[in-house]
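One protein chain is absent from this view; the other protein chains keep their places.
Order of writing sets the labels: A, B and C. Residues in every chain begin at 1.
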Amino acid sequence: MGAALSLAAVALAAIAAPFLPLWIVSLVTISIATGLVVVGLIILWRAGLVPFGQALFFATGAYAVALSSRYLGLKDAFLLVIIAAIAAGFVAWVVGFLLARYREIFFAMLSLALSMILYGVLVKSETLGSTDGINVSSATFLGFAPRGQAYTLAVFWLALGLAVAAAVFVSRYLSSVAGSLAIPIRDNEIRVEYLGISVTRLVHLKLVIAGTLAGVGGAVAALTIAHVDPAMAYWTTSGGFVFVTILAGAASVPAAFVGALVFEIIRTASVAILPGGWQLILGSVLLLTILFVPEGLGSLVVRKRGADKAKGETA
Amino acid sequence: MSDILTVSGLEKTFGSVVAARDINVAVPVGQTIGIIGANGAGKTTFVNMITGHLTPSKGKIKFEGQDITGRTSRDITRLGIARSFQVAQVFPSLTVFENMCAAAAIARDGGGLIRAAAASLRSARTLEETEAALTQFGIARFRDMRASTLPQGVRKLLDIAMATAGGPRVLLLDEPTSGISLEEKFGIMDVIMGALKGRGTTVLFVEHDMDVVQRFADRVLAFYDGTVIADGPPAEALADERVREFITGAVLHRTKPTANGGTGHAQG
Amino acid sequence: MRLFKGAAAAVLAASCLSFGTTEGRAQDPVKLGIVSFLTGPAAGPFGIPGRNAAEIIIENLNAGKVPAPYATVGFAGAKIEPKIIDEAGSTANQVTEFRNLVQRDGMHAVVGYISSGNCLAVAPVAEELKALTVFFDCGTPRIFEEKPLKYVFRATPHATMDNVAAARYVLTKIKDLKAFSGINQNYAWGQDSWRDFVLALKTLAPQAKVDKELFPKLFAGEYGAEVSALLTSNSQIVHSSFWDGDLESFIFQSSARGLPQKSTLVFTAGETAMFRLGSKMPDGTIIGARGPHGVMAPDTPLNRWFRQVYEDRFGTPPTYPSYHMAQSILGLKAAWEKAAQAKGGQRPTTDEVVAAFEGLEFEGPSAKIRMAIGNGHQGVSDIAYGTYKWNKAEGKPELVDVIRYPAECVNPPANMTSVEWLEKGMPGAKC
Partner (left out) sequence: MITALAILTDGLVYAAWLFVVAIGLSLIFGVMRILNVSHGAFYAFGAYAAATAIGIWAERDLPTAGMYFAMAVAAIAMGLLMGYLLERLLLRRVYGKDEVVVVLVTYALFLILEDVLIIIWGTDGKLAYQPYIAAGNVIVGGLPLSIYDIGLVVVAGLLAYFASFAIRKTTFGRLLTAVIYDRETAAAFGVNVSRVFVLTFLVGAVLGALGGALTAPKISVVPGIGVEVIVLAFAVVAIGGMGSIEGALVGALIVGLFRAAAVHLAPALELFVIYAVMALVLVIRPYGLFTRAQPRKI
């Protein structure tokens, strides 16, 4: 039912896009980029893992796009997205060997440290424009090279497609054995091990999936913003992703995208309403969400929900 | 009758503390063995070494002829040696059904990561096995209760039921009746043994209550000070001098089992 | 494929709504987006002074109170409706907000951006949206050097001239420069500034060696180690493009340990701090203002007026970011009115304003600006450097030995990027 609803929404968005003002279209596109990252976060979140360094993979994906179009002359959007996904997935696979051994706050801290290292490297590398970053030239779509406003739309449709693909894939994964062991892992790793499956490797897999998704998100961001800079790897960026995850809650995959959109809208609205104090509004929203709308918080806050959801998964 | 599990010259030391030494046991297929001994006598250490939670300092463990010494607990589980725990290890925020289902699913499809990621949790076979297990262990009527809210006995049964998922050939039960009132003990053991009947599972269970041991074990291993001081049919073993002096005597003024020292942090 | 074709068609339909053009009747208000840091560390030194300047300039333009040649009301008689937003937040936010300004709020032009990163990110979007955009304070030379832009302008000269002029000025003070060091923030602005300064000195004083090159983290605040490193070096000058917080922190921590007695400090952006620091700014420090701004500005009626109204309103004299904002808006006004004139007083379209802006020459409060490079999109102007002196008697800061360098002495010619020009040894520099 939820699936049908989301599909309807997607279809509507796809059709309506050309008739919407473009600022809305690009707003939604950016939200989708965030949403893709958040979908990945949900996977980890359910297992009780919250990375404060997911920007590491986000930035990897974004820079993968920027660099391969700048230095390898690759222009096809689809190809670029694939490259970004592979690059980020690979990074996730490598750091996964380390990260997968950690839990709770230590997991958060270590992932933060790793992303800050990338940040440092990017800032140092003047050839990559240091903090000014580099522009991403317009991509092509299977030979079709839309420009101007058509380009904005093309990127939007691409993003939408990717969002659907990601949502389908992740829901599929979450209902698989490996995917649905999230709560067991959070509850009792020893028992999981004694049932004959490696928690570390399960977590590692989750990391790779989440990392890849973050990379795709980064790619979309790079294509729609047409610019990448090291701030994409800074811890505040990761903080933003976690923020959205809270807003959306880990309960459902489509919620991630809705949450991301809500977040963007709140942010841009606050900037318009209170130019000097938009962080204040943002922070208050986050706070109020946590305090008074914990349902938005998915399973982590109230164990009961965790279990109900689990029923959805395992029963 | 061939031996499914053989332990030779097994020894475990934590720094200067010797938790187990010179343990030699051969377990024939299908036997039910009661392991007795005072706290810190090395029972749980023994179980932990066989199931790969601890790596022996010396000695060999062979399962179906293959050396499993120092393998990880999950490999050993995969090979067919399952265990339950002194303090039931279940998933508190899942319901009984979900707990069992997870266990069955891992047993079925947990073999490879790819397979685990591809196979659906709710495959028909898994659900079947789940239902079956719940009925066999007589906990079907708790199916929708969250494990955290279960009565002690039921949680223990769930723990054991989960261990039996995928039909292990050897099952080690660490104090299956600990923390359970005397009158319930027999009932629980009956359920367990009933559920295992006809599976030909080899069972080793750690037990403090000698009546339970006498009733259910067809062989007894008596531990004292980290090693086996008596090994034989219950009647003999329990009649043994040292057993009576060190164990059955001791068990009288035993309070509920807590283990500290040698056996490590036995209480979860 | 057909999907895209259909989309393209739909878009053309949409684009007939013509976002971001100046179209409208002559007297309709001109919607002007202003983007500047209102929060975060850059707000105090740059963002707020920039916004303040925008406020008073726009108010007085609307009231027709600005002295000649800008006495006409608003832009060619049309009142200006500003919308001010915060530049703080990620680049993605800035791009989104820029789109919102142009497409949602229908701004006719946008003046803003302090962070070079944001300028680089916004430029392509401005082109895509055909939105007239004037960058007011960002310093990176890369904006027009990477690819020619049509709708983007920057009246404010880029950072290269700051450091070339600094190099030239230093040599007037220290004839036999042997060794010099630099401490610059570890981000693009700092790295570029240092690179330009070093390249310039390579040409002007080949014998001088680079001693210490320090790049502390942006907003590090704690410079103990850096100060020691500089103290243990024996360089005659220390170059720094630090600004505000970091600049002041560095000044306290270095003067507390006597660095200024050891080597002359050169602050290419020092002017923003000198009024705040007063006697704490070491005498003899070489100070730049990213143009002939602030106290180094000539005493023209326009400048006198600007300083007057600014001080009356905000209690402090305008610093260079205020000048940058002022000259950006006035430049836009000049271009707008030139275009309007050509049209017999009718309201010009964006493209007409763009055409008029290219290569334009106009008077800023502090100097004549010539949109001479970057295909007529990048302004150049004179620049001045001076030496700091605390006037005890009047209790106010002064700059002495001010030298004013003509634009063509410190800026690359139209056909070269800054780095090429510097590496080639600054050919064609006329001083």
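Operating definition for what follows: a contact is a pair of C-beta atoms (placed from the backbone, for glycine too) under 8 Å apart; a residue touches a chain by one contact, two chains touch by 3 or more.
Keep in mind that this is a model prediction, so the values were computed, not measured.
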- Candidate in contact with the missing chain, chosen from C:65, C:202, C:257 or C:389: C:257
- Filtering B:39, B:69 or B:86 for touch with the omitted chain leaves B:86
- Item | Of A:3, A:72 or A:117, the residue in touch with the unshown chain | A:117
- Given the contact definition stated above, which residue among A:209, A:228 or A:242 touches the chain not shown here? A:242
- Residues from subunit C at the interface with the omitted partner, ascending: 38-41, 43-45, 47-48, 186, 212-217, 219-222, 224-226, 228-229, 231-232, 244-245, 247-249, 252-253, 255-258, 276-277, 280
- Task: Over the whole complex, note the residues of subunit A touching the chain we left out.
- Result: 48, 50, 98, 101-102, 104-106, 108-110, 112-114, 116-117, 119-121, 123-124, 190, 235-236, 239, 242-243, 246, 276-280, 282-284, 286-287, 290-291, 297, 300-301
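As a working rule, only the chains that are shown with their structure count from here on.
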- Query: Can the chain contact pattern be summarised as a line, a ring, a star, a complete graph, or none of these (other)?
  - Reply: line
- Message: Need the most distant chain from subunit B, centre defined as the mean of C-alpha atoms.
- Response: C
- Geometric centre: closest chain by C-alpha means: A
- Using mean C-alpha positions as chain centres, tell me how far subunit A is from subunit B in Å, no decimals. 43
- Roughly how many whole angstrom separate the Cα centroids of subunit B and subunit C? 75
- Averaging only over C-alpha atoms, locate the centres of subunit A and subunit C and give their separation in whole Å. 36
- Message: Please output the residue numbers of subunit B that touch at least 2 other chains, ranges allowed.
- Response: none
- Query: Residues of subunit A touching 2+ other chains?
  - Reply: none
- Task: Quick one: which bits of subunit B touch subunit A in the complex? Just the residue numbers, please.
- Result: 51, 72-74, 77-78, 82-83, 89-95, 97-98, 101-103, 105-110, 113, 116-122, 146, 162-163, 165-166, 268
- Message: With touch defined as at the start, can you tell me which subunit A residues reach subunit B in the complex?
- Response: 173, 175-181, 183-184, 186-188, 190-198, 201-202, 205, 303, 306-307, 310-311, 313-315
- Touching residues (chain side subunit C, partner subunit A) in the complex: 1, 3-4, 6-8, 10-11, 13-15, 19, 38-39, 84-86, 89-93, 95-97, 99-100, 102-104, 116-117, 120-121, 123-125, 128, 140, 142, 146, 186-189, 191, 195, 218
